[in-house]
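Left out: one protein chain. Kept in place: all the others.
After this line comes chain A, so read on.
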Amino acid sequence: MAMNKQTKPESPIVWQPSDVAEACTLKQQLGEDGVFVAGGTLLRTWWEAGIAHMPSHLIDISGIANMQKPITLVSSSQDRQICQIRAAALLSEVRNDSHIRTHYSLLTTAMKNIAAPSIRNLATLGGNVLSRVGDALPALLVYEAMLLWHDGQGEFEQSLAEWLLEAQVSHAWKNRLLLAIILPPVDQPEQEGHGRLDVYHKVGRREVFTPSITTVAMSAAVGADRHIVEVRIAVGGGQTAPKRLGHTELLLEGGKLDRSLLQSCYSSVLEHFRPVGDVFASASYRQKTAANLIVSELWKAMQPKS
């Protein structure tokens, strides 16, 4: 594989590896001059905004053989199905997948809220995850998604939550290829008399086709007696790396939804969600938006069913 690295081309040279090993070898050889590209929608935004310079080489991952089937179901030990979404799966493919709609509805809603259909026909889930601020992330965090990587030596899994923390302090992941996003089986309402509370909200400055100010994903089971269990809450939005609100989840877990619990929950969100502000929306505005969204959904869930 001979490459002339001296002359910087006016437009990047596009490499199309057909398997994972070739892709990783290319990345190792090209180093920072070579960038993995999936849909290219985010890279284009960065290049045009001057956030990143256009590299000399693009390594297109869409032709890699085992990236072809976007979504596969694998049976786990207890005969439950693990859902593997290939990193190169288009957002539109994820949006329209019936298994995801049935079992991971927050992800379907997240997809509908990302950009517009034409962009979702190009953009991938892997690219969205690796942006570190993508709107898919809060939903994926709630489902405790795992990432399947290849680092040139071999494959390994890492929890999404752990990678988000790692990415804050290290750029090592930029040399790896993301192969898939793995969704563990969802435990559906198994407790007698419990209903599901599954919500995903993205608040922006316009109703649709807008960057997020605050994004909230929440999943829980609420009993007829208003006890809440299996609580998972993730928040993000703007340039804030999404995260689970572990303290708030603990506070709610097993509790009975009432005015006092909701008040504590509101304070807990304000305390533990530390968003990044910008000229459009301050950090405190984003915090309050998250707290309001979460508490209003809990309030709705504690109303008697008509």
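Here, a contact is a pair of C-beta atoms (placed from the backbone, for glycine too) under 8 Å apart; a residue touches a chain by one contact, two chains touch by 3 or more; residues count from 1.
The rule is short, and it goes like this: contacts and distances are computed from a predicted model.
Asks: The hidden chain: which UniProt name fits, "Carbon-monoxide dehydrogenase small subunit", "ABC-2 type transport system permease protein", "phosphoenolpyruvate--glycerone phosphotransferase" or "Fumarate reductase iron-sulfur subunit"?
Replies: The chain we cannot see is, by its UniProt record, "Carbon-monoxide dehydrogenase small subunit".
Asks: Which of these touches the unseen chain: A:I82, A:I119 or A:A283?
Replies: Considering the complete complex, A:I119 is the one touching the chain left out.
Asks: Sort through A:E22, A:E144 or A:D278 and give me the one touching the missing partner chain.
Replies: Only one of A:E22, A:E144 or A:D278 touches the chain omitted from view, namely A:E22.
Asks: So that we can see where the missing chain sits, which residues of chain A does it touch?
Replies: These residues touch the chain not displayed: 1-4, 7, 9-18, 22, 26, 39-41, 44-45, 48-49, 58, 60, 62, 92, 112, 115-119, 121-122, 208-209.
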